[in-house]
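Apart from one protein chain that is not included, each protein chain of the complex appears where it belongs.
Right after this comes chain A.
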Amino acid sequence: MTQTPHISVKDLNVHIGDNHLLKNININIPDKSVTSIIGPSGCGKTTLLKSFNRLLDDIPGVNISGSVLVDGENIYNAQAEVTHIRKKMGLLAQRPFPLPMSIYDNIAYGPRIHGTKSKKELNELVQHYLQAVGLWEEVKNRLNGSATALSIGQQQRLCLARGLAVEPEIILGDESTSALDPISTKTIEDLLIKLKENYTIVLVTHILRQARRVSDYIIFVYMGQIIEFGPTEEVLLNPKEELTKEYVKGFIS
């Protein structure tokens, strides 16, 4: 990889109870590009993603060893402040979850908890990020309406805007389009491709075609181990490993 890594994982092991979910993960996620994590169900894709912003911390019986360096700082270091780490990364979940408040407040929530108080600044932020996800025109007349009244595709874009409003450097997507219809899926994919100019994006997906459409690099995970990592075309069309070949051809799922 010629690019400098944005996230650097070293000897990461994750146990939950007796299950060894991630085994000796070593990976460098390149800066300002889309990296997809693919692999069969239950292989540890989501666990790997959530280890990047310490969302695993709250799971009962979890045991994490090794290190994840973001901008050279180990986020599992005892001194690291967890809210600061999470602020750096926006998470786009599997199903959109608008906070129980208005559209405006959903976007303003992040900036508010991180200290933005000025009404004028907040107005600008809300408009800016709603425009960034192409939702401004659709909702500008009902900013004070409930966010749950939006369609599910609009909700997912709202959640993306909400995540962007805290000014992260990294966007994590956990099968972010799996609950959406094809048109909304395409909107989100196009947005992600546009956003990679400024953000490092890591996606978990089980749709190979999606991985091929949006990502620059692919990580193939199987049974908690990274089997192959490389540029998209190489991994999907010309895999080096036998397991990757079988997965890409659809023999293992």
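The rule is simple: a contact is a pair of C-beta atoms (placed from the backbone, for glycine too) under 8 Å apart; a residue touches a chain by one contact, two chains touch by 3 or more; residues count from 1.
Just so it is clear, contacts and distances are computed from a predicted model.
For the chain of the complex excluded from view, the name given in UniProt is "Phosphate transport system permease protein" [choices: "Cell shape-determining protein MreC", "RNA polymerase sigma-70 factor (ECF subfamily)", "Phosphate transport system permease protein" or "Molybdopterin-dependent oxidoreductase"]. Between the chain not shown and the residues A:10, A:86, A:142 or A:186, the one that touches is A:86.
Annotation: of A:8, A:102 or A:225, A:102 touches the absent chain (contact as defined above).
For chain A, the residues in touch with the chain missing from this view are 53, 55, 58, 60-61, 83-84, 86-87, 89-91, 93, 95, 97, 99-102, 105, 109-110, 113-114, 146, 159, 162-163, 166, 172.
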